[in-house]
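Only a single protein chain was left out; the remaining protein chains are all shown in position.
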């Protein structure tokens, strides 16, 4: 239904499409004439919009966090596109597809979930298998597991990102466990599937990605601890010490106190899982940093999450050696 | 039943009493003659013991962590008392009172528990009151709440110490809440009574104070979170947000990530409770350091928990001023 | 004398009142016509002002940090009020009440000081009582003690804030000392009254709150150490060791090296006083953060001093449970 | 050739001179009329420039990082000067003197280099002397050693700054070695001359000071390690252990791991050299901070490198004592 | 040739075998009679030895770090075995097999080296392949690569440990690169094979594992940087930027400044390699900690390298649940 995205808008174009309202104000021009100023957005970005005439009725009906339908003309002001609104109204529920307003994974979510279920099914330990299967086959959990992002900004910060991360960790765990025979793959798989289940409620991701109040007060580690503990207790005969081991895997997976783990990993698999989780998250953050246009040919944008920027290796290896040129000043200036 | 404690033993005395076996070995003298060497202890300390003759039968029957009955003579060796054992056998259960073997509070535990219950009863919020009363009137919990120490070494490290700490915090909370009217006393009292309930299982304190395996893997914050969450869920109608607030109080009470709190206090009462808990613990640690004989008149023993030693204020204020004397060397040497 | 405060200004209103000049510049319009631009303020906030005509004479006479009398019209520009000045002149001293230009405590300063004196009078130790009374009855000190803020931004950052903090600490100390009989209340009261006396000179608070050059070079701990040491030395017979104890209380009250205490608290009362001072300051910072409008219903503004934001507990407990709603996307979007 | 510098431009002046292009864009006025906007600069600063008419041809030929010749008029817009361009073309190589576009030392570079060579010549140890002389007499190195800055922003951040720093360190090392007879001056001099040679390639300083890609990936310590190691290996018979000592001096000169030294100084001269290098750099940073106009009479601008601001001692000692005045509020306000 | 190892010695046994001398002193008995005291060792541990008679000749000829042949009787003193020497002489070179005196890998070193070569051979990039092959086929390097441990105490601290670690990393890199198609496997393999080559000279491992003086002054990162840089420069046409990339991989592989990396990983493969290297080292440290007898059934010895102890998962899962038992005191004491 949505026909034009923010990043595609060209100068002097007339458009009719849908947006989410991020901000709304009534302003006055220097001459004292009021106008409506909106910030509109979709999953590709945001744009300023102004409505100069007959905006009063629409302005009453439309509020922040509403979806709207607009008819507008794209103009360029201070080198940036801007919308001059001619018509504006609230959208009807059936006109809007949420997927147009939040970034989402490019993978097929149902296929990913099938892979997750397959990994769960491959767990040999009957107690762990029952636990993991119970969680991911819960319809309330499954629906959100397919939508949730893995974070607000750090890594996999898009709808479906959490699932992508979990499926990736299952595969990675299998490969690493094949290398170290001393590792218990069942525990690694259970950790991969369960370790971020608390994010389903820590984050909210209806229209934009943010934190719930409960999420800020408790954090996903504590939230999933409650969920998983109850699931374990609902399984009759689940061994008490295995329960402790699962709980330890969950609470220690951030690896360090200062990252919110109340215990350091003290089980071999807990330590290894922390490494894999950290590696997969960091690598996703690097990928995201490299995907942004940093304005520098050989370097990514600076990643606040990683405290550095990353080399675009291909560009660097292709470029003639900086060293060969040296810094010899004169010949270089006016070739 | 126990008649002589380690700290009371005098030279050349003959004793008949009970001890806990801390260590046991068979050693050889230089001449190759075997003898039995034990380290025996009670709540007041430990002492070396040797049995030179006819120890074989007793040695077979007696092991580390057993209680024993001995008949022995106290001798002084290298300035320290030592036992020369004449008779030795395992004690019978009914001969032993555990209280003789672990340090315990000097307060009356039943009175303390009555005070705790009174504080619980003074909570106005009906949900919190129901929760707290439910916990402390659970017989399994109450029995252990009356025995548990608050820590292995840091503070209140004796039987009944946890209860003493909780009762003290209730009183302190009342005083501080009377000063700051913005504070919700109910939350502070609930925190005071519940915040260390996980220690009932984190620590073991049958014969000596130590950590359980589960305690090391999860810690008391995570352990009590499970206990309290279940108690809340068993109360029909308990408000969801109040549950989140109680959980936040529990998980944030260490105040900093590096002390094992997965969240910083973000509720006013959580921040204040952390201060009170920390103050009461530290002050108990100072009290313990000052109680030890440090060999220095004006200074306590060095407290590892606090990273410093503390001044014995009374001694210092009584002493003639160091400054008045100065460091003037000659006249001071041979007055 | 001051009739209109910045936060009360309404659109299209004509006002005649007094302000403090925070900034002054002559600017040109795009057409090259010069005009006078001022930033004016009072204790409630600041506002931009422009004078388009006949500003030359006034501009010569008026400078930054002057008080001015203005006749002006309030206009709205870019959604914010702004003053269009019609008349402008320097204010005469007798026209200005400083209290209109700096935020100040809502309490009655004289009553607070009487409470402080009463606490001082309750000190039992004759030497400490003489010392503390001497300090707070010094007219030069008393005048400033009634005006000084406790900080520039961290806590109690308003005129009279320091006094409010000290009086509060006296009361808190009495309550806590009643709980811990081992504590010497006299020392806690002396610390409460004297520990920030150096701020009288570390800060300047004539028109705005800032730091003096001396304050930046020495800090209030060092500054008050000099004041109190001299006051002690002026008391004949003051015990040398008690002097050392008072000095230690002063220099250790920040509790940690990185907060500018050259010694850690090594006296029981010094440690406790540090806790109380820290608690009272932090709680005041939380109070200030909650008092600001953060634009979020359930959360305070982010407090830089505390490194977090705080929950508005009442709002949260009143709100329907976030958890009950869950993150179920579709039904929520178009109810 | 360059006749007018940015900091000298006065209102309504007509100028013909050369600049470096820092930024270039085509923008539209509100009415949709395009114009060329440039940011132009020289060693004294930067200025905005606009060309309203007939800019198309020039705009095609001119790019960021080009030198240009302009004919323009200086106008004042929002209190800041701005250029209205009438003519614009790329400069020819022979028209431009790079020294006009980058800040540079006020000292005579050739004289400084002669001093450096003299210090090198004063080294007694024949191996070290041969090594150091070989490096600084290499024409490729010498040309760049005379141009390189010592840093991008921290200290000596101007052309010739590195040389100034090295020459200063040689002199300082001689003075300090004269004080501590246990120190080997030869090692200190070798370190002073060689320790930042890697900066010749870590930084680029053709038109502005920045980091090369190689510089970011390796850092000057690693880069100079390669240069100096090869120079040593080219000297037949150079003692193996002396080589290790020189390498250690280079890699440890930042003094701490977190500043990029892979080893702490473990040789007396390495530790001393680290102190001298650090002192000279920090003092240069203080000098730079004091040279900026901070808008405060008694204090320098805040130095990010040093985490504080510095007192202008002369101003402070000249000023009437702040303390004498005190904070007595009333008399001060309207003198 | 060696027939009896320290850990196998039983009481009252007569032995004839070889040891390494760790310490040697002449002591006097209380009666003033001199005797020879040695500390002797092999790869399994150390033991005290005394020679009471006719030791003078042997004592002259035998020194610390010598191999000796002894004829002795095992006695038990203070519960520990001790040797009473009857005959003692220096061993002849051909009598000693070094492998008896240093712990070594249980794997077949030649097979491991063949695997390393195979991984080197699988590198696709011709320049990297040539570089890596050149290094590992150098006979001087190969001989030591087959002997060197990976560390003194942290991980793989036995002969052949470095090779085991490198071969393991090659396999792990292949698995992980198969999971993340964005990664360049060639760079990971080159890093795996080359990243610790500096340890061949940083450590000495002739008789015991220690650090060379050069190793302490430079560290293996700097040492291998020199080796690999020279090997690269010897390959004509090796691309300059690829050289920089290889150097960056080497210097950044410790991942953080405080672990001696002068640069953080800024290339994707450098970051990933750091994770793999760290994981493999830490896991080896856990393996070593679990292999030691800690005297606790469920916990490993405390690992200083990891700052914690690790759970013996199998023991824990097998044991009856601690929780089920609880801490109920009475019934547990006398079962």
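Per-chain numbering from 1; labels A, B, C, D and E assigned in written order.
Assume contacts are C-beta pairs under 8 Å (C-beta built on N, C-alpha and C of every residue); 3 or more make two chains touch, one makes a residue touch a chain.
Because the structure is predicted, anything quoted here is derived from the model rather than measured.
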List the displayed chains that the omitted chain touches in the full complex. B, C, D, E
Check each of D:39, D:138, D:184 or D:206 against the chain that is not shown and name the one that touches it. D:184
Return the single residue from C:107, C:266 or C:301 that touches the missing chain. C:266
Checked against the full complex, the residue among E:100, E:214 or E:298 that touches the missing chain is E:214
Of the residues C:214, C:278 or C:315, I need the one that contacts the missing chain. C:214
Spell out the interface residues on subunit C facing the chain that's missing from view. 213-214, 216-219, 221-222, 225-226, 229, 244-245, 247-248, 251, 257-263, 266-267
Touching the absent chain: which residues on subunit D qualify? 168, 171-172, 175-176, 178-180, 182, 184, 239-242, 244-245, 264, 266-269, 271-272, 275, 278-279, 282-283, 286-287, 290, 307-311, 313, 316-317, 319, 321-324
Residues of subunit E in contact with the chain that isn't shown? 25-28, 30, 32, 92-93, 96, 98, 140, 143-144, 147, 200-201, 204-207, 212-214, 216-217
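Going forward, only the chains that are shown with their structure count from here on.
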Any chain touching subunit A and subunit C at once appears in the list B, D
Could you work out how many touching-chain steps separate subunit B from subunit E at minimum? 1
Interface copy of A-C among B-E, A-B or D-E, with over half of contact pairs matching by residue number, is B-E
How far, in degrees, do you have to turn subunit A to put its CA atoms on top of subunit D, rounded to the nearest 5? 120
Which chain's centre, taken as the mean of its Cα atoms, is farthest from the centre of subunit C? E
Using the average of all C-alpha atoms in each chain as its centre, how far is it in Å between subunit C and subunit E? 61
For subunit A versus subunit E, what separation do you get between their C-alpha means, in angstrom? 43
Going by the touch rule set out above, which residues of subunit C reach two or more other chains? 311, 316, 322-323
So what shape is it, when you link every pair of chains that touch: line, ring, star, complete or other? other
Judged by the touch rule stated earlier, which pairs of chains are there in contact? A-B, A-C, A-D, A-E, B-C, B-E, C-D, D-E
